[in-house]
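Let me begin by presenting the structure, written as structure tokens, before commenting on it.
With one protein chain held back, the other chains of the complex are shown just where they sit.
Chain lettering (A, B and C) follows the sequence in which the chains are written, and residue indices restart at 1 in each chain.
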Amino acid sequence: MIFETVRSEALAHFSYVVGDEDAGVCAVIDPRRDVEVYLDIARQANVRITGILETHIHADYVSGSLELAARTGAPIYLSAAGEYGFEHVPVRGGDELAFGAYTLRVIETPGHTPEHVCFLISGGQSAAGPWGLFTGDTLFAGEVGRPDLLGKEQEVGLARQLYDTLFETVLPLGDEIIIYPAHGEGSPCGANIGARMRSTIGYERLHSKNLQAQSREAFVEAVLAEQTPAPRYYPRMKQVNAAGPRVLGRLPDVPLLDADRFEREMQQGGALVLDARDKLAFGGAHVEGAWNIGLDGSFPLWVGWFVEDPETRLLLVLPGADDLHAAVTELLSVGYENIGGALLGGMDGWNEAGKPFRGAPQMSVHALRKHVENGSNLQILDVRREATFAEGHVEGAVNIWLPELPENLDRLDRDRPVAAYCTTGYRSSIAASILQNSGFPDVRTVPGSMVAWQAAGYPVTTCD
Amino acid sequence: MIFETVRSEALAHFSYVVGDEDAGVCAVIDPRRDVEVYLDIARQANVRITGILETHIHADYVSGSLELAARTGAPIYLSAAGEYGFEHVPVRGGDELAFGAYTLRVIETPGHTPEHVCFLISGGQSAAGPWGLFTGDTLFAGEVGRPDLLGKEQEVGLARQLYDTLFETVLPLGDEIIIYPAHGEGSPCGANIGARMRSTIGYERLHSKNLQAQSREAFVEAVLAEQTPAPRYYPRMKQVNAAGPRVLGRLPDVPLLDADRFEREMQQGGALVLDARDKLAFGGAHVEGAWNIGLDGSFPLWVGWFVEDPETRLLLVLPGADDLHAAVTELLSVGYENIGGALLGGMDGWNEAGKPFRGAPQMSVHALRKHVENGSNLQILDVRREATFAEGHVEGAVNIWLPELPENLDRLDRDRPVAAYCTTGYRSSIAASILQNSGFPDVRTVPGSMVAWQAAGYPVTTCD
Amino acid sequence: MIFETVRSEALAHFSYVVGDEDAGVCAVIDPRRDVEVYLDIARQANVRITGILETHIHADYVSGSLELAARTGAPIYLSAAGEYGFEHVPVRGGDELAFGAYTLRVIETPGHTPEHVCFLISGGQSAAGPWGLFTGDTLFAGEVGRPDLLGKEQEVGLARQLYDTLFETVLPLGDEIIIYPAHGEGSPCGANIGARMRSTIGYERLHSKNLQAQSREAFVEAVLAEQTPAPRYYPRMKQVNAAGPRVLGRLPDVPLLDADRFEREMQQGGALVLDARDKLAFGGAHVEGAWNIGLDGSFPLWVGWFVEDPETRLLLVLPGADDLHAAVTELLSVGYENIGGALLGGMDGWNEAGKPFRGAPQMSVHALRKHVENGSNLQILDVRREATFAEGHVEGAVNIWLPELPENLDRLDRDRPVAAYCTTGYRSSIAASILQNSGFPDVRTVPGSMVAWQAAGYPVTTCD
Partner (left out) sequence: MIFETVRSEALAHFSYVVGDEDAGVCAVIDPRRDVEVYLDIARQANVRITGILETHIHADYVSGSLELAARTGAPIYLSAAGEYGFEHVPVRGGDELAFGAYTLRVIETPGHTPEHVCFLISGGQSAAGPWGLFTGDTLFAGEVGRPDLLGKEQEVGLARQLYDTLFETVLPLGDEIIIYPAHGEGSPCGANIGARMRSTIGYERLHSKNLQAQSREAFVEAVLAEQTPAPRYYPRMKQVNAAGPRVLGRLPDVPLLDADRFEREMQQGGALVLDARDKLAFGGAHVEGAWNIGLDGSFPLWVGWFVEDPETRLLLVLPGADDLHAAVTELLSVGYENIGGALLGGMDGWNEAGKPFRGAPQMSVHALRKHVENGSNLQILDVRREATFAEGHVEGAVNIWLPELPENLDRLDRDRPVAAYCTTGYRSSIAASILQNSGFPDVRTVPGSMVAWQAAGYPVTTCD
């Protein structure tokens, strides 16, 4: 059989290709927007893509279903409980979709969203019963789906539905069934998704914290309590995916702009410079005004947090010439299509054109420790989540969660230097760029951050 | 976490890389001989390989443990119940090997072999208990291990041990645990391994045919009854792996031989020509005396069946210039290291040098049907397994299982034409080459074979 | 500097990327339709494509200029002496196009076509004068351009212009100048193009056969005499390129068709099955009615010879699943855009569906020799060019040049067997498929053909 998991690391998203090479057919479940990967898998396996399935209307990425349908002619199967602005085949609980020897049975699983469905797979040699469940965002390894994404009015109702779905529909399917979720560790689609890519119904029944709830209401309360705010771009994704995203056909050709043209483009209103390089290179020198959101981390997620208008014209500073494809793919994956260009020659091109640049000084945990011990006018900024901060932070640090930093700049004194830290330094470099762009004259970041601080054996302060 | 399954398709072998990118370490479980794949995975993930684990002494391929140890310096962990001719770290039931946040606990699981161990994995975010079992050849998706590989004297004893291992050790680990076996569908290491790459203990407990046995003796009887003869090279692998295979360092450089040199090499005693092309190209023209074992199928397995002396000098005719790497890798994977060369320019090189060639005529199922209907002196040879033959074959066909064909040529009349078929035509082309090389003057193969016969709606005969 | 030669092997076409990485710019000269290669080169080199240059209106492939302009926004520079149906920048002799430190000077070179221009390059460190000439189809390594492609009425006039261009414009540029032509050995755009990819003006002045002509008229006579008929699709390319080819944006998604659908598509009127596999595999078994034009040879050229209507719906049988991209690219390169699908699973898919197939028996030169020596009713068909035939052929062979075979079938007796040969067997397999499709019941091909015949030491007959 064909069973491929496509991992989109930046969003911790999993999609699946499932098929039967003897019958020459396969299905794609929850495809991402960059669909070449599915076409390649099918071509290599010598099968046709004959069905595109979605578990629900996704909130964290632009769905690739329409794109893939345009490339293959395959029908898109969507829950009949949803409303969509494009052609599809509605499916309902109990419907069965056959792909050669394999059957995907639709299971209605409202909770994460009202229209959510899961697909129960059976078939293949020596398989007497169903053996896998594509759970979408209903059940992850180590965590349940979050029911709060549609807003405060609906979250309690959805949380109750999720409880019923899990306890009355999913768990009864059998402990022996492997679950194939749509997300892995690090995705904000679940509060504490585990490191394993998959799990089983039995494992989750036994060990998932929220599945140990004593009552429906206890479940509702606990699940809603553990959620952190959803990334700001999530509601937009819902709209885009319900209406039907624009079909791209292929990756757009983003122009390389030499330093002069790049500078002119910057001066046009509404442009934003994204510097996707490593934090240390950004620290060395960067274009003034650039935001440092490294391509080596959760790039699309943080762009989604901070760039509210999807029509914003983005100008890119990239680590290397080869990174353009990845950067553009990631931006498209969360719906940013107005990419004005990338800096020709990267930061060297800028520097060799004699353009002004700025640095972002790096402060070691040892230097930070001295400030703490000796006292100084340095403001220490911790941009991690409140709960993480509470578990242990550098003495004297101010906690402003990174997504909320732009609205909370007045909690910091512009006349004093600031040192930002997070867990490893990725987010604190974003924070430093925000502070610099907001006029803070003396901003430092701490590479290694709390991981380094603790490796160095320095004391942490907890909140209690 | 790092969790990669390395699929070696030709032998339906799975090996695993499991590790913790935060700690920078990983383990490799049951590595194959071509170890570049593990080095690449580790390099990409920015981790070191710090442990090499074997579930047992493998019978179907040359282990890559020594090779990988030579490349990485990592220790090889082997069951203390086995005997080995090389340096290793013996492990016993209950031992725990840590790789960052993940722990692999040794479980003693005699049955498939006396020294067999499994590894129970736990650890990682949101994982409160062990969640996976690397089962080696103890338990597959849909099948149990075969206990008969060490010979008739031991098979009953091992089958009983296997029963105890499964029912007393493995199943009690919990229905919720995912199993990661060493083999998939098509491997002769299990009678009926399923098409899924993995399963769960619960699923196997519920559905695996042999785990439904009413008693230990019923299990022993059923499991031993279903086994087909093991490939002839298996005992040799056991010896090689126990003694310690030769460390290669890298793939050997196999010379390309022009037609003249190839012909001279053929004329040296003891050489064997392996034509690894597609059956239809072989049918078009091939070097007289060549065996057609296609690289697009179970190439190493069939070479292992037929080439008894591993020192045999092999001369290769390949589909394309790019296939040399794959062919050499596959041959080394089953211990053939004496590869004399590959034909320069492939079959075109041979033909353009004006060397004599031979064809292998292809007979369609429609032509075959006419022979059956009208009667003729055509002998129809079915080279599938006896049980498959019994379930349905072409009327009048003689059944000789392919591995036993060389010893049973006297069951066919050399003065009459022969048409060979199997399931799809891959094995019947091997059969045709054997017959040609044995002096049968008129041999045809049936591409599509039984699959085509049935697709055409022609009747099958069963044995009862 | 950036200087990349892009070799499109099937058509023996060379295009060039020339640029200055310090200035971040480059030009593309005579681009092919599959423009990803240029975009990749530019991206790797971190430069922008800022100019697209054509030496003339090409006759042998669909130009990629419009495609590349659509992807990059770069202007297309075309000779002012031509007429085109799309936006471009006209250039005239003496115009200079700058790409950083490098300058391309336009040289008017009518002859091959009236509007032909060459580009004389100068610039770069330690380069005091012009050092290279992009000659298009004016001057190749070992050969001059052919002036006969625009038809009988114009060929003498163009040949005279070519003489003047060569002797009065090109040769005086200096012996020291390297020439970079648009074609290499095997292209029908020149009668005897040499094996070297490039040459110098001095070398051609000294050694090119036609440049030794004693007079303009002697030149005209000799050049026109040596031309073989141009491939039938050439005039169509001229029209397409003058009007402006359709911009594709990306490779179309060609569907895989299972055997049933493939068969139904075949039965629709106007479809043509192209079997792009190796001649021996085709010989083993093929779909009845298929033409064997191997992807491993001059595939687009021979399709262009035989498929007169570019709207013909083509159905493909491919060597492997990975070959679809290459086959589609080659077909598009000569303007076939109506590709109905490719056979799912290739020929195995067909056979396993129980569809009828046909073989094409292969005859060795030794068997052929016996027919010649002993006499037989076998018709021997030599499909090489007349001049090649005259230099040496198999005794008794009938010569029909392959492109003219369809119109000359009545020169062969359908009631007698036919054995076709060429130089190595590629073209004779095309011939065999034509004969089979025309109802000849007994057709054989001779793999290795004349190369094998001569390697075997068999006698050849000459015409004198």
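One rule holds for everything that comes next: a residue touches a chain if its C-beta (ideal position, glycine included) is under 8 Å from a C-beta of that chain, and two chains touch if they have at least 3 such contacts.
As the structure is a prediction and not an experimental result, all values here were calculated from the model.
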Omitted-chain contact residue, chosen from C:A80, C:V156, C:M197 or C:L409: C:M197
Sole contact to the chain not displayed, among A:G270, A:G359, A:P441 or A:P459: A:G359
Interface residues of chain B (partner: the chain not displayed): 24, 39, 43-48, 71-73, 249-250, 253, 255-256, 258, 321-322, 324, 344-346, 349
Interface with the undisplayed chain - residues on chain C: 1, 3, 101, 124-129, 131-132, 141-143, 174-178, 185, 192-209
Positions on chain A contacted by the hidden chain, ascending: 278-285, 347-348, 351-357, 359-362, 364-366, 424-425, 447-448, 451-457
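The definition used in the following text is that only the chains that are shown with their structure count from here on.
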Same-residue or different-residue interface between chain A and chain B, half as cut-off: same
Euclidean distance of C-alpha centroids - chain B vs chain C, Å: 44
Chain centre separation in whole Å, for chain B relative to chain A (CA means): 40
